[in-house]
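With one protein chain withheld, the remaining protein chains of the complex are depicted in position.
Right, chain A next:
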């Protein structure tokens, strides 16, 4: 009979000195995430507290970072929903939507993976040791609030509606109807924002994932199938929307500041 130990008591793991034996560039993906997310957050912070160049009077372009515009500082044409907040510099123009958008992305199942790996090092990559002594995951305060993703999703749906409204209003010129490159960018941004919002894991669950019997709900099953296809691209959409948001905002800023003029197709 073999004498090797399989008995209780011998519970030691293999004594491997190296923390990780991975030879591929496992640090590259977290590094790109840090640079990408860090750069985007820096840009967005600067823009949000700039308090200018968010509205193009001629064409009614409004950047998503200032929508809906609800402080006293807002130009009246940009403030479709009224101005409720004082124009103190620390209050962003979009004080209603930004916190929810931040919450939506912060609790997003894709971004959680990205920042837990890249910023929190828990773990930095697969089979690379966690940077922390103890680990409680999302079992207790504050991370248990990651479960509130669904509320942020509802809010993001409403904000996407507002962004759609902004994009439609932007088909404007001093002569009435107008259409330019800015509209292409604004509409492209809204389409991608909807794709990102609808591809959300919470949406996938609400739309049909929670059902036990798909055969009893054929319409919801079809909707679930559609959302599932989008959901597989949630990571790509998360990054694409960061790109389109920054691009839209930069374009509106540049046109508003007069750095270049909008390329007009009609009027």
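Here is the rule we go by: a residue touches a chain if its C-beta (ideal position, glycine included) is under 8 Å from a C-beta of that chain, and two chains touch if they have at least 3 such contacts; residues count from 1.
The rule we apply is simple: contacts and distances are computed from a predicted model.
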Protein name as given in UniProt for the chain not displayed, "Copper resistance protein B", "Biotin-dependent carboxyltransferase family protein", "Succinate dehydrogenase/fumarate reductase iron-sulfur subunit" or "Spermidine/putrescine transport system substrate-binding protein": "Succinate dehydrogenase/fumarate reductase iron-sulfur subunit"
Chain not shown: contacting residue from A:55, A:116, A:171 or A:196: A:116
Where the unshown chain meets chain A, residue by residue: 4-8, 10-18, 20-24, 109, 112-113, 116-117, 122-123, 126-127, 129-130, 134-140, 143-144, 147-150, 154, 201-202, 204-205, 209-210, 212-216, 221, 231-232
